[in-house]
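Here is the structure we will look at, set down as structure tokens.
Complex shown without one protein chain; remaining protein chains in place.
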Amino acid sequence: MMTHTDIQSGQAAQASAAPSAMKVSDEIAIEIENMNKWYGTFHVLRDIDLTVRRGERIVICGPSGSGKSTLIRCINALEEHQKGRITVDGTVLSSDLKNIDRIRSEVGMCFQHFNLFPHLTILENCTLAPIWVRKTPKKEAEETAMHFLRKVKIPDQANKYPGQLSGGQQQRVAIARSLCMKPRIMLFDEPTSALDPEMIKEVLDTMIELAEEGMTMLCVTHEMGFARQVANRVIFMDQGQIVEQNEPEAFFNNPKSDRTKLFLSQILGH
Amino acid sequence: MMTHTDIQSGQAAQASAAPSAMKVSDEIAIEIENMNKWYGTFHVLRDIDLTVRRGERIVICGPSGSGKSTLIRCINALEEHQKGRITVDGTVLSSDLKNIDRIRSEVGMCFQHFNLFPHLTILENCTLAPIWVRKTPKKEAEETAMHFLRKVKIPDQANKYPGQLSGGQQQRVAIARSLCMKPRIMLFDEPTSALDPEMIKEVLDTMIELAEEGMTMLCVTHEMGFARQVANRVIFMDQGQIVEQNEPEAFFNNPKSDRTKLFLSQILGH
Amino acid sequence: MSDTHSESISFVRESFLPEVPPPAAEAGPVKWLRANLFSGAVNSVMTLLALALLIYILWGFLPWLLGGNWTASNIRECREIFQGSGAGCFAVLTERWNQLLFGFSYPPSEYWRPTLSLLLLAVVIAPVLFSHLPRWLLIVTALYPFTAYWLIWGGTIFTPVMALAGVIAGYFAYRRAVERGFAVGLLAGLVVALFVWWLGGLAAASEPDSLALERVPSRDMGGFMLNMILGVVCVSLSLPIGILLALGRQSSLPIVKWICVVFIEFIRGVPLITLLFVANVVLAYFLPPGTNFDLILRVIIMITMFASAYIAEVIRGGLAALPRGQYEAADSLGLDYAQAMRLIILPQALKISIPGIVNVAVGLFKDTTLVSIISMFDLVGMIRGPILASTDWNGVYWELFGFAALLFFVVCYGISQYSQWLERKLATDHR
Amino acid sequence: TTLEDVKERGKLNCGVTTGLVGFAAPDANGNWEGFDVALCRAVAAAVLGDPNAVEFVPTTGKTRFTSLASGEIDMLARNTTWTFSRDNDLKFEFTGINYYDGQGFMVPKDLGVTSAKELDGATVCIQTGTTTELNLADFFRKNNISYEPVPIETNGEAQQQYLAGACDAYTTDASGLAATRATFETPGDHVILPEIVSKEPLGPLVRHGDNEWGDIVRWTLNALVAAEELGVSSANVGEMSASAGDSPEINRLLGTEGNLGEMLGLENDWAKNAIMAVGNYGEVFEKNIGQNTPIGLARGLNAQWTDGGLLYSPPFR
Partner (left out) sequence: MTTFTDPQQDGGFRLSMLLNDTRYRGLTFQFIALLLLIGFMAFLGMNLVSNLAAAGLNISYEFLGEPAGYDINQRLIDYTSQSTHFRAAMVGLLNTLLVAVLACLTATVIGVVAGVARLSSNWLVAKVMSLYVEAFRNVPVLIWILIIGTIVQQGPSPRVYLGDDPERGLFLGFFAFTNRGLTAPAPVWLEGSIWVVGVFLASIVGVFLYRRFVRKALYDSGRLYPVFWPSVAILLIPAIVTYFLLGQPIGIDMPDVLANRFNLQGGFEIQRPLIALWLALSVYTGAFIAENVRAGIMAVSKGQTEAAASLGLRPRRIMNLVVLPQALRVIIPPLISNYLNITKNSSLAIAVGYADITATLGGITLNQTGRAIETVLLLMLFYLMISLLISAVMNVYNASVSLKER
């Protein structure tokens, strides 16, 4: 799934200085302390420690099965963790439904397979949660939705159904849908890996734009061009552990761990 | 669907002098006179006139919906035409089943989506028609099949099932399957457009080899490299009509009609 | 463990953490109980309710089952033994098992014959169901109908042997003549087969007792055996008819298509019981005067028609699932319609349709109990008729109905589990 | 013709009930026994010489006529009432009456009902497709009282429903009631009410149009009746038929004199075979439904005319 890096490499080179230009506040957005998770007896995540500051943009990479998706999903309480502590925006994630609700409305999530609701129009997809969760009046919700649809450059598709859109368009709708909840943090789980090359570009462009506006982002992706261009930090995971993390420049040019080197040689040597 | 032309352009340039080297006899293989076809009230093919000599290799191109596939399929009686006359190898295509059978066993066809029979092995795919239509003894049919499978360079896959092969391999099996009927004419309908770039090359190589052996070929394709390398003639269709036809060199470098120019600029300018 | 510093984000792990087992509360039975039964207030209540229901049912059921009597010779004795304790009087099963399974007229000394046929069926069906078994076993399967006929109905062995000979001769004739076209082949095959059958009929009639098993007329079939016979025979017969109907319905010839559509929709639109009424009361009026089919045969005809309409719809689904390209490829290779169907289309379409066909078969097998309404003594008819009406056993419903339900459940559940397994296998197979 | 068919087949197809103890019911071994069954066996013995050459085809009240009409059975002996419309509209030929009956009601004793007229508002179990169903409607309408019918298909089910208390009363032919009651665990807890609300002459029947066959069935029945009248029984028939005796009618009946059998298209010893197989009418009656059986029916109307009953066989001459 790492065939398209070359497409972005040109852009990435141009903008490689950009990340430092975006400000990172000192405020802590996500704090994960000593978090462990098991599936049955299988230890998927082991002693994860991670602090994300507001405005930080973190790219997570690693071989398949290393637990990247699981980590992301734990932050969103889509999976339970069994040990350790996750604090999002000051709220400790517990099994208390109120906390989970609060955290979920702070955190937007974007899936590999978009998961748009096929029975609703694009606009309805975007207004559903604001209306029913945030209790925003419909009109207002629609305005917001159109705003974000314009932002992802598909306002003209608002009344179509997801099935009528291309993959890239669908993924951009998915991003817009998350944004409509005005989250302070966005999680992306391989948002481009189900897409054709041309469409990848559309989606990455949208994400870059978002990054430039200072959104806190955690992004599982193997688009190294994207990582170089926007990430403050790249995290490499293997076997449920954070093996290495560093600034993108240092990470790509000078990986320290052997595993990271091996991994990078595989995906870049392509 | 015309993204892969560049891959072939290098090769094509090297070999652009080749076509003239292959001999074309004076015998007429296919003669289409004043042929018209309607789908319901929609006039798909209008007054098509085309003469193909034995050994000629013709590439047909044109925008989507221009009737290329329909033309090819009429020659094979997969579609009926309503007016005009098609003569294949001296046999006039009429509604007489005998004639249709005779023509079909003269003409091999290769589809965009291969259409291999998934429940039969590669070898069985290749021997099916010889055994049941030509009544060749099984042993002999298998020998012939292995011969052609060697020719398309996959004799070792003979006992696998189509589902176990890559797209390029499948398309080559499809070609071998047609060849096993020992056709004097081969029709190709966008044989490479469902394939990944690497696989396109495999298939085109096979087709080039076939062309070099003097097979009469009609090929719908947008692989301009291929056209340059093997075609005696390129035909450009639009809206059910043959708009322009010429030798490849002249066709590509010096198109006469405005439409052709526009079309070429689109597919080459990519 | 926190190696991340706010100043330098760079971090490299030197030592790898071992995989450790989850904390006790997160594994083992405690965790399982919490996750699966008591994960919330509502869930706990539901668990308790379900538990209460189960206990209630078992409370009534277990004493009935375990305390039951298997040896009494009639219901009065049972009642005397139980003194109103409400245990089951299973003695009816020990007493009447042969009637329940074989009907009351099948000669008891010959019970081994249908039993053997059933066992054989389980063996010969295997190559059809499990595709990894060697293909030549299918020949054994093909021989089965003749063997089973001989075993169940008895009579001289010449009858099935000559029937088989006719089929084989017909097949060879077909092979020889099919060169000239499918229709010619079919005709030649039919003619030769009919001729051999005619000869065979003479031969069998002249030697009615050589190598003969005791002859048992259809009317004497009863009990669960009748359900099995009806189910197996009708499903097997309806398969080819269903295929023809499905092809007819897909046909481009309007009249053929129209005939098939009307037939299929008509049959699917009426309840089976009305068709059985037709078999029972009306069909005789439509047959030439003097022909006198027995009821079983008439019922087989109607149930087969019924099943074939449903199977046709399943196969139509399979045909529709095939891409157009398969038809075109077959055409362009010069295969004619019959060849294309036989070699290319049907093998694939049937494979897709197997789970659906199995579902129809299970449904049909269950529906064979309806013959009890037209006073045939299948398992249900046996219970409702002679057994419940007899002086000895009138009043033992639960045991009898429970037994019938159990028999059907075992068979149908087995088949449907198999079909699900097959569906899973088809889904993962390399096509 | 039916006779040829039967002879060729070597078996007589005889329609009986799905189970009415005393009249026709298979025992635990699957052998059919009963009053109607005996008639079938007698016909088989007369025609084929073998009382066991019978195929018993169980029928419900609903399927019996279609089975006969469609030729599936050769004769129906299923306590079927001879009525005008069955004879003329359904086109069947009743070949005599083997039991003179009438419709009665049975109720649990503890209900305290003593007359059918007290059944206002009761729920009554009734077999569908029978004359009793129509009589029931007429009876209640005539007496201007109401009831709820529970339609039932077979006697067996009626029994189940009645015992389960799903209906207060069960009504059918009085003989059927007695037979049904006999199968109960405690027959004494049920009473058959005194009213007989209809005439139910029960008899065997065949299809219209085949008079030869009809005659065979008719005269087989008559032979059994005449045998009783003439004192021929299964015990002495062998002896009496060995040689012609001094009663010409017995001689004609048993075939030792004249050729009555030939006229019927049968062997001359047809009646002897029938009587030998099942006994005379009286024996059949006593063995299956008489006073000494659990069913315990008195001869009553079914006594010989010489004993004040209605049985009166035409002469064998």
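Letters are used for the chains, namely A, B, C and D, taken in the order the chains are written, and counting of residues starts over at 1 for each.
Here is the rule we go by: a contact is a pair of C-beta atoms (placed from the backbone, for glycine too) under 8 Å apart; a residue touches a chain by one contact, two chains touch by 3 or more.
Just so we're clear, the structure is a prediction, and the values are computed from it rather than from any experiment.
Of the chains on view, those touched by the hidden chain across the whole complex are A, B, C, D. In the complete assembly, the contact with the undisplayed chain comes from C:Val281, out of C:Val281, C:Leu322 or C:Ala338. Of the listed positions A:Ala29, A:Met109 or A:Ala176, the one in contact with the omitted chain in the full complex is A:Met109. The hidden chain makes contact, of the residues C:Ser10, C:Asn43, C:Thr141 or C:Ser236, with C:Asn43.
In the full complex, chain B makes contact with the omitted chain through residues 38, 80-86, 92-98, 100.
Residue positions on chain C in contact with the hidden chain: 35-37, 39, 43, 46-47, 50-51, 53-54, 252-256, 259, 265-266, 268-274, 277-278, 281-282, 284-289, 362, 366-370, 372-373, 380, 384, 397-398, 401, 404-405, 408-409, 412-413, 416, in rising order. Of the residues in chain D, those that touch the hidden partner chain are 61-62, 65-66, 69, 89-91, 111-112, 119-123, 128-129, 133-134, 136-138, 140-141, 147-153, 160-161, 164-166, 168, 207-209.
Note that only the chains that are shown with their structure count from here on.
Measuring from the averaged C-alpha position of chain B to that of chain C gives a distance of 49 Å. Taking each chain's centre as the mean of its C-alpha atoms, chain B lies 85 Å from chain D.
Judged by the touch criterion defined above, the protein chains form a star: one central chain touches all the rest, and none of those touch one another. Within the complex, the chain C residues that touch chain B are 179, 323, 325-326, 328-329, 331-336, 339, 343-344, 347-348, 351, 430-431.
On the chain D side of its complex with chain C, the touching residues are 5, 18-21, 25-30, 55, 57-60, 63, 66-67, 69-72, 153-157, 159-160, 163, 182-183, 185, 294. Within the complex, the chain B residues that touch chain C are 76, 78, 101, 104-105, 107-109, 111, 113, 115-119, 128-129, 132-133, 135, 161-164, 177-178, 181.
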